[in-house]
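Some notes on the structure that comes next.
One protein chain omitted, others in place.
For chain A:
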Amino acid sequence: MAYLTQPDFVRYVCSCGQLKPITNLYFCRHCLKIRCGFCICHEVDSHYCANCLENMPSSEARLKKNRCSSCFDCPSCFHTLSTRATFAQTRQDPAAGDAKVENKQAKKMYYLSCFNCRWTSRDVGIPDQPVASGGWPERPNPFSARINQLLDYYKAIAQQEKQEKLDRERKKFAIRGKYITLTDKTGLTGAMARNIAGLPSSESSSSAIANFVPSVASAEVEELPEDYHLREINLKQVTTMAQRLASPEWQPASVARLHPVARPLSVKRSQRCRACDHNLTKPEYNPGSIKFKIELLAFYHMPEVKIISHESVKPGQQSALLLKVSNPTSHEMALRLLPPDHQAETETDETTETHEKNEPKSIEKSLEKSLNLEKDTTWSKVIERKPQMPALSQICIPEVTLTLAQRDDAAEYDDDPQHDTSDIILWRKSNKLALRLKVSTDPSAEVGQPAQVALSLQYSYRNTVPPSAQSAQHRDHTLTTTVLLDLGTVCE
């Protein structure tokens, strides 16, 4: 049961061991595994402003510090500011008299206003603008010189380190000449020779590094004014922490110094399976569109389990549990219920196998392109974890294979439930199936503890990926997945 605001009652076990609701999971059709946001690769596709929906290439976004140039956020409540128009009488110079009659015409002037907290750009004395967008005065950063200096310095260091690495690699593979050079013979290194000759050393050749002055901490601070602790403060004039941190360059302490904050850009991101490098999601390029070009959500590929209702779980007793299972695919699905340990065993076998398979591959790859970032398979070991499986409550697993019909949108109009009910099938309706199961709880379960129960589903899955030329993939697979059901707390 996946809701937006309610707790997740049904969670699936991802291939990396995380527990997530089905709406947060992806299904890689190539590895036939569940993936989640934790174990996939996130890539930035494009930058855009969520307010004006303007697309921005990443180089331009970096130049503009990932902020939109035409949209602003309220410095007071961080809501988007809107532009409001007023008709302002252009002020006439008393000396000019009636010389300029056209000037009397009302002129449209614009100011920024927040509809949430009613902050306006007039509150802090920003003059109204004659154009609707852009042209707002930018406040210069008081530390821009220092920041640029630091940026240059770190860029130079990065450059230098890169160069050193290249040199080292070259040295490693450099074929020693036939002849012994003078420096080798005398034990004089190049740096020493340069030092003796009074030449600047090659390492600190960059002027950015040479001219860099590290900042020095000083113990002397400006004294606080005498009345600092005595003065009555008006909290309405003091900015909050969040307001100060929204503009880190100025960190205004007084409300009168708040300045519109340029709106941070959002990104469109595509997600990629780390094991096979296939895309799991890929959004459309247009920022106004919320559709996906590729959308391999678990929601479309795996049987979805929902809790209809359950009796309260009591220690040492059996309680009824009604589940609804639905098949979102367009193929018939055979379903078996298994105890959760079954799944865990098979999975560990599989993972060790794949690790063995993967290793020679990665060595090959690293030989092929040693300088490129080869695929690192160690990540899976790092992030993999075993989920804690509840042991106190168990589902009594019926030994039956159930079939789930394919999804049929037209079936919704035919509201005639099929009556092949049995002792475990409560009802059946197109691609949905309601099951009546029993949960038995250990007598040692403590009252008040969360009652959880795990269940494995073995289901048949037909792969719809067109088979590639080299590998003759078989289309039908039997997959297993484990779900964790939250049944409230153990009652008395």
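Assume a contact is a pair of C-beta atoms (placed from the backbone, for glycine too) under 8 Å apart; a residue touches a chain by one contact, two chains touch by 3 or more; residues count from 1.
One rule holds in what follows: contacts and distances are computed from a predicted model.
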| item | value |
| --- | --- |
| Identity of the absent chain, which is to be given by its UniProt protein name, from "Dynactin subunit 6", "Replication factor C subunit 1", "Proteasome subunit beta" or "snRNA-activating protein complex subunit 1b" | "Dynactin subunit 6" |
| Residue touching the undisplayed chain, where the options are A:44, A:117 or A:245 | A:117 |
| Omitted-chain contact residue, chosen from A:19, A:77, A:322 or A:389 | A:77 |
| Touching residue (missing chain; options A:255, A:395, A:435 or A:484) | A:255 |
| Which residue of A:168, A:236 or A:291 touches the chain not shown here | A:236 |
| Residues in chain A touching the chain absent from view | 76-77, 86-87, 106, 116-120, 122-123, 236-237, 240, 255 |
